[in-house]
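One protein chain omitted, others in place.
In order of appearance the chains are A and B, and numbering begins at 1 in each one.
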Amino acid sequence: MKDEDLRDLNLPGYEIPPELAGQLAITTLDRVYNFGRRSSIWPMMFGLACCAIEMICAQAGRYDMARFGMEVMRPSPRQSDVMIVAGTVTKKMMPAIVRLYNQMAEPKYVVAMGACASGGGPFKEGYNVVAGIDKYLPVDVYIPGCPPTPQALVAGMIKLQEKIDKQSIKHVRWYDGKKEDSVAVAIPYLGPDLIDPRRIPEIKAKSMELAQPPAPAAEA
Amino acid sequence: MNGKGILKGMGVTLQRFVDTYLDDIRWWGKRYYTPEGIAHRSSTNTKGIFTIQYPEEKLPVPEEFRYKPFLLYEEGEKGEKNIRCTSCGICAKACPTQCIWIVRGTDPATGRPVPQPAGFWIDADICMSCGFCAEFCPFDAIKMDHNYEVASYTRNLMDIDELMKPVSYYAGIRPLNYAREEEARKAKEAAKAAKAAPAAG
Partner (left out) sequence: MATPATETLDLAVKFPGAVRADTRPGFSGWVVAPEKLLEFAAFVRDELGYDYLVNLCGVDNLPEGQMEVVYNVYKTTGGPGLIFKTQAARVDPIEIPSLVSIWPGAELQEREAWDMYGIRFSDHPDLRRILMWEGFAGFPLRKDWKEAFHDEEIKPYKSRWPDGKHTYAEKRSAYGDNINFEPGFDPEKWVPTDPEEALYAALKKYKSEEKDGIKTDHIIVNMGPQHPSTHGVFRAVVILDGETVLSLKPVMGYLHRNHEKIGERNTFLHNMPYTDRLDYFNSMTNNWGYSMAVEKLMGIQVAERAEYIRVIMSELSRIQNHMILIGMLLNDLGAYFTPALYAFEERELILDIFEAVSGSRMMCNYFRFGGVVRDIDETSLRKIKDLVFDRLPRKIEEFDRLLTENEIIVSRLKGQAILTSEDAIAYSMSGPMLRAAGVPYDIRRADPYGVYDRFDFDVAVRHNCDMMDRYLIRLDEMHQSVRILEQAVRQLPEGPISSQKPSYQIKVPAGEAYGRVEGPKGELGFYVVSNGKANPWRYHVRTPSFVNLTALEKMCVGTKIADFVAILGSIDIVLGELDR
């Protein structure tokens, strides 16, 4: 670790009036806390499509994400901090992805790598393709590109670190005391098409509406 | 002998291990954070540590590298932006993913189409970076960008303001292409002038 990093960590960065001494402890704690988290983001070993190959490249010798403490690709969602959704999200895969996400322990982050994961990508029009993982999971960082080069991925991960830096231990959802330490997303299931349980009433209303016999004028 | 094969393999890894230090010593001080160092590490006789220390050092991208498209504008004398695009729609037709949306400009007075887009969107979350738009644009008005550090906290829909970049930027990232296109354009203009001259005279 470079010296500057340490200095960064020790200084709150601004003058602290004495009456705000209580605040001071929190801010510094935030720094330590965030420093710890940002420096050991373990991604889940989870690749979907072409983008995953660039993710592997970013892990391999040349771009070496280990320099950021991200080298430990965990095959188990329980041990990972970030899910890099690298590739096309298909409907058939969707239940599995949500299940994996739900199994991850907080704090957890989702990075949508590539056009496909961000918004559907070139295959968006396909019948088996989900138009962006953010339809189901909360996404923290979007990395456009098809595929994002390893350097672009690393740039995205740095962006995620910046996001982590801005979080405060006081406000993060997993310590706010509401016992909702983990955001569980309802698992979609495979019917005649992908069914999102959160949208069942909406789907029902719409399909009933479509089933209405056409207006009499059309019949005549 | 059992274990000979393993030892032989270990020899290879040992060799690589030693090479790392030898190469570091040979390039003492110049191997990292210098352009020559980066060039050496990505050349065909690289040995030892192969890592590019992104973001402190960046692997230079080749001229043809394509990431996302952008629109070119010529800088006018008073700082106005003269977009090159004529809203001919060829890029939108050539685009395999159909992620280009163009509204053709119209003259508010006459209602006739004018060669300028009134709206231009590229959905970067669909674009497959194929480069067809740049390849088939007859006016060299859309090109592929080199900037890949575009991660964001939201989806990426690029509108015309976001897409526009000056020609000088293009000349900077693709000098050879720029020179070639300029040459072709000059030649074309010269030919036109030559053709027009006898007609006028």
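Remarks
As a working rule, a contact is a pair of C-beta atoms (placed from the backbone, for glycine too) under 8 Å apart; a residue touches a chain by one contact, two chains touch by 3 or more.
No experiment lies behind these values; they were computed from the predicted model shown.
Contact with the chain not shown here comes from a single listed residue; of B:Pro35, B:Pro55 or B:Pro96, that residue is B:Pro96. For chain B, the residues touching the absent chain in the complete assembly are 2-6, 8-9, 11-13, 16, 42-46, 50, 61-66, 87, 89-90, 92-96, 98, 100-104, 113, 119, 121, 123, 128-132, 135-136, 144, 157, 159. Touching the omitted chain from chain A are residues 45-50, 52-54, 56-57, 60-62, 75, 87-88, 90-93, 96, 100, 120, 122-131, 135, 146-147, 149, 189-196, 199-200, 202-204, 206-208, 210-211.
By our rule, only the chains that are shown with their structure count from here on.
Per-chain CA centroids place chain A at a distance of 28 Å from chain B.
Listed in rising order, the residues of chain A touching chain B in the complex are 61-64, 67, 115, 118-122, 124, 132, 134, 140-146, 148-149, 151-152, 154-156, 158-159, 163.
Per the touch definition, chain B reaches chain A in the complex via residues 50-55, 58-59, 67-68, 96-97, 123-129, 148-156.
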